[in-house]
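Could you have a look at this structure, given as structure tokens, before my questions?
A protein chain is absent from this complex, but the other protein chains hold their places.
Moving on to subunit A:
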Amino acid sequence: MKKIIIGDHIIKSFGEGDEKRNVLDGVSVEMNEGEFVAIMGPSGSGKSTLMFALSGTDGVNGGKVVFDGRDLSAVGENELADIRRTKMGFVFQQPTMLKNLNILDNIILPSMRGNRKNAAKITEKARALMKRTGIAELEKRNITQVSGGQLQRAGICRALMSNPKIIFGDEPTGALNSKSAQEIMDIFSGINAEGTAVMLVTHDAKIAARTERIMFMRDGKIVSEMRLQKFSGTDIDDRMEKVTAKMREIGI
């Protein structure tokens, strides 16, 4: 299986002098193409920081990150932007949408960069994705006129526009009620089933339990890892129990 991400002894520190502390303390991670992974850990354990480092959104102070065969530390700012736009998709906890644009425009925004000749095709694709995620009727709405769950679906549509190799989700269900959260997870499962790798950062065992591999973090290190079978759609309670047992075992 080809590796999509290789993180090798990543160090990321914040602060200066005596205040300096390593939020990522020599973390090594690997992820295959098409894999469905969750990173779990308590607040401040460094899980979001790890995701930002692995996606090249934030630089590292030590170690290296190889994405799709390329060492990201050797890639310039503009090319990094291109990689983010064409090979990665992002979904954040808060809906990161621009206030000035309506839902449809927000979804197509990244794809439209330098590409306005294909506007019709792009719009068509966005509409198809919106239909698939159940928000087809919202395209003209302002972002303040829809619910959090709907906004998150729009965020996923935006992330899928470029047919990315991987989708990064930073607590994508953190602001949603459990019903909406499971609906969003259904969408992620569907995407993954089509071959797109998904990496989720979460502290919710029920969310992590839907993935196939879970990395547990504490104090800037990966302290443990567990693998699960592919989610069948019915065994969620069983999987959740396994995850919580593991968490108790390692004391998170």
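One rule holds for everything that comes next: a contact is a pair of C-beta atoms (placed from the backbone, for glycine too) under 8 Å apart; a residue touches a chain by one contact, two chains touch by 3 or more; residues count from 1.
Here is the rule we go by: contacts and distances are computed from a predicted model.
Out of "FtsX-like permease family protein", "Glycosyltransferase involved in cell wall biosynthesis", "Fe-S cluster assembly ATPase SufC" or "Spore coat protein CotJC", what name does the UniProt record list for the absent chain?
"FtsX-like permease family protein"
From the list A:112, A:223 or A:236, pick the residue that touches the absent chain.
Of the listed residues, the one touching the omitted chain is A:112.
Per the definition of touch given earlier, which of A:98, A:136, A:193 or A:250 contacts the omitted chain?
A:98
Out of A:64, A:85 or A:213, which is the one that touches the chain we can't see?
In the complete complex, the chain left out is touched by residue A:85.
Using the document's contact rule, name the residues of subunit A that touch the chain not shown here.
Interface residues of subunit A facing the absent chain: 48-49, 52, 57-58, 77-78, 81-86, 90, 92-94, 96-102, 104-105, 108-110, 112-117, 119, 122-123, 126, 142, 144, 158.
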